[in-house]
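Entry: chain A
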Amino acid sequence: MAEYLLAALILSGGLFTFIGSLGLVRMPDFYTRLHGPTKATTLGVGSLLIASMLHFSTRESGLSFHEVLVTLFLFITAPVSAHLLSKAALHLRLPSSVRLPRLVIETEQNDGQVNRP
Partner candidate 1 sequence: MNRWLPHPFLSLLLAFIWVLLANSLSPGQIALGVLLGWLIPLFTSRFWPERTIIHHPLTLLGFVLIVCGDILIANVQVAWLIIRGPRHIRPAFVVVPLDLRSEIGISLLANTISLTPGTVSSWLSPDRRFLVVQGLDVPDPEALVAVIKRRYETPLRKVFESC
Partner candidate 2 sequence: MSHLVIAPLLVPLLAGIALLLLGLTLSSPARRTLSLAAVWVQLLLAIELWHLTSGGVVLVYHLGNWPPPWGIVLVADRLTSWMLVLTALLALFALLDAFRGTDRAGCHFHPLFHWQLFGVNGAFLTGDLFNLFVFFEVLLSASYALLIHGGGTERVRAGLQFVVINLVGSTLFLFAAGTFYGLLGTLNLADLALKIAQIPADDQGPVRAAAFLLFTVFALKAALAPLHLWLPPAYAATSAPVAAFFAIMTKVGAYALLRIETLFFGDNAGPLSGLYDDWLLILGLISLVLGALGALAATALRQQIAHLTVASVGLVFVAFGVETRASIAAGLYYLTHSTLVTAAFFLLADPIARNRDSLADRLAPGPALAQAGLLGGLFVVIAILVVGLPPLSGFIGKLGILSAALDTGDWPWIFGVILFSSLIALLALARSGTLLFLHRRPAVMEGRDHPKPIPGYLPWPTLGLLMLALALTIGAGWMLDAAQALAGQLCDAGDYLHAVLQVDRP
């Protein structure tokens, strides 16, 4: 039973990881590409970590929970990089398939002076 669960987790982890990277390649513009990796990998890596937890907890003498930490750190750091990537993209006006919000454009043009919408 545990083995099946493990296998399923591992497989889904691998699959989500792959799909995440697939998004990186398939999506049309930078903003949409951003979604694949930052999300799919979260679950991908997450399931793999759970699998690892399960695996080592069943194998070794004691429970193994330290994989939680990887998740914890990823949850803290991954959004930061996503945010900065996105912010940089807006700053650089990378082409997007949709219109950028007026708020952003004007504020960027006015060097940080906000015009209320």
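Regarding selection, all candidates are chains of the complex that A comes from, given by their letters.
Just so it is clear, contacts are C-beta pairs under 8 Å (C-beta built on N, C-alpha and C of every residue); 3 or more make two chains touch, one makes a residue touch a chain; residues count from 1.
None of these values were measured; they are calculated from a predicted model.
For chain A, the touching partner in this complex, chosen from 1 or 2, is 1. Residue ranges of chain A in contact with candidate 1, taken from their complex: 15-16, 19-20, 22-23, 26-29, 31-32, 34-36, 38-40, 42-43, 46, 62, 64-66, 68-69, 72, 75-76, 78-80, 82-83, 86-87, 89-90, 96-101, 103-104, 107, 112-114, 117.
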